[in-house]
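A single protein chain has been omitted from the complex, and every remaining protein chain is retained in its original position.
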Amino acid sequence: MTRCGVSMVVEPGSTQVTKTGAWRTFVPVIDHDKCIKCSLCEIFCPDSCIHQVEGNFVPDLDYCKGCSICAHECPRGAIEMVLEDK
Amino acid sequence: MMRVAEGSYAIADAVRCCSPDVVSVYPITPQTHIVEHLSQLVANGELDCEYINVDSEFSSLSSLIGASAAGARTYTSTTSQGLALMFEVLYNASGMRLPIVMTTVNRALSAPLSIWNDQQDTFGVRDSGWIQLYAENVQEVMDLTPQLYRISEDPDILTPSMACMDGYILTHVYEPVEFLDPGLVKEILPPFSPVNVLDPEDPKTFGAFADPSWFTEFRYLQYKAMERALDLIGKVDKEFEETFGRGYGGLIDTYQADDAEILLVSLGSIVGTIKDAVDVLRKEGIKVGLVKIRSYRPFPVEALKEALKDASVVAVIEKDVSVGYQSALLTDIKGALYNTSIRVPIVGFAVGLGGRDVAMKQIRKIVENASKVKDEGLELETEFEIFGVNPECL
Partner (left out) sequence: MQESLFAPGHRACAGCGMPIAIKLVLDAAGPNTIVASPTGCLEVTSTPFPESSWKVPWIHSLFENPASVASGIEIALKKFGRTDINLLVIAGDGSTFDIGIGSISGMFDRGHNITYICYDNEAYMNTGGQRSGSTPFYASTTTTPIGTQSPGNLVRKKDMPAIAVAHGAPYVATASIAYPVDLRRKVKRSLEIKGPAYIQINAPCITGWSYAEGDTIELAKLVVETCICPLYEYVNGELVGVKKVRNKRPVEDYLKTQGRYKHLFHVEGGEEYIANIQAIADRNAEKFGLLD
């Protein structure tokens, strides 16, 4: 079978090869001491890229587009958007 | 055993023998009897399938895209305006490589509105990536039905197909036909086993979009599959003949063609009339014969070259017009022979538009015109004619 296959079929979740983090200007920085683990940042992230790692919520910078929804919705103001030095 | 049956009834029974999982239909004249008979077969418990009445032809083919992607063997039938409404779904089904089979009843396209037969509708979707086979009589449409499933579902083909049959002339005729034996159909038609299906256990994506770095390759693969179908159509026709005792010659068939100086080329039910005309003209000593096109897409270029190479004149008779430039079959045949050493004059006649009856006397006149071209040479104005225009109507 060729790469195109015969049914135009694509493997699940395969957009993960594309690192949309390159789009970002500002990067979310999470203050884990302020964080109350409400998980709203994770729920509202359009790019499904904030996850709990060893108890703390951490953005996956491979995909984070820097939209700042997490910072806006954090009820404790624990997330700051910082201009990224690339 | 031969039984007299209405064409549509016989087609519905042939569909039954192919055991479709999903049948999705919308009524349109003169296709309706096919889907009515199918619904009765389901109501009687003689066909175990999911049958739905949908909101349009657009939806009938769209729903079959879903059903086929979910692994179902699928069937629908339409004609004319319904086929036109399906236009973008046709391209989509073939591009997604879904082996849907459809009986396409040939009928004129509006305006003016006409419920009567010509072949403008299917010629109009020539480039949609569907296999198109044209049948001469009811038996041939019946026999094509399992053959088309076999061809479309072949893993090397995976291309949808349509069996084209002339509206009223074949759908509403009562004639003796041999009904198919479902057990024998199973011998030539294995169960549909698609490579990819919509399944949560193996969650694939169907119908992704292709940017310019991919699109050409998809079309190329479709083109190649259609080329492979050229071989398979003949092979399946032979297999069918071995099992059922009826064969149709594969891509094309010929009649009194071996020594013919005047070769008529045509397709569909008019072929029967032409054969009768050939018999009569032969008795008068006119060396006329017939090449019947069965497969229009894929187009049987090599078979046609072989069949037409010794003719003195070729006359193409078809029921469609490309307003602006002649007609589809004529230009395709000219194209097929152009880059060869075959230098036979080719003329075309558009007949039977919107259900105008084509009788033997018209075929005789066409042969006379073709004969004149043979003797006097080809002039541009004699190359193509909308045949039988009544000046009193103009």
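The first chain written gets the first letter, and so on, giving A and B; residue counts start at 1 in each chain.
Quick note on the criterion: contacts are C-beta pairs under 8 Å (C-beta built on N, C-alpha and C of every residue); 3 or more make two chains touch, one makes a residue touch a chain.
In this text the structure is predicted, and so the values were computed from the model without any measurement.
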Option from B:L198, B:L221, B:I286 or B:V301 whose C-beta touches the chain left out: B:L198
Given A:V29, A:I43 or A:V82, the one touching the chain that is not displayed: A:I43
Of B:A208, B:V280 or B:A359, the residue in touch with the unshown chain: B:A208
Residue numbers in chain A that touch the chain omitted from display: 3, 8, 10-20, 23-24, 39, 42-49, 60, 62-63, 65-69, 71-73, 81
Those residues of chain B which, in the complete complex, touch the missing chain: 21-22, 24, 49-50, 52-56, 58-59, 62-72, 74, 88-89, 92, 96, 198-200, 202-211, 214
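In the analysis below, only the chains that are shown with their structure count from here on.
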Centre-of-Cα separation between chain B and chain A, whole angstrom: 54
Chain A-facing residues of chain B, complex: 95-98, 155, 158, 194-196, 203-208, 210, 214, 217-218, 221, 225
For the chain A and chain B complex, residues of the former touching the latter: 2-12
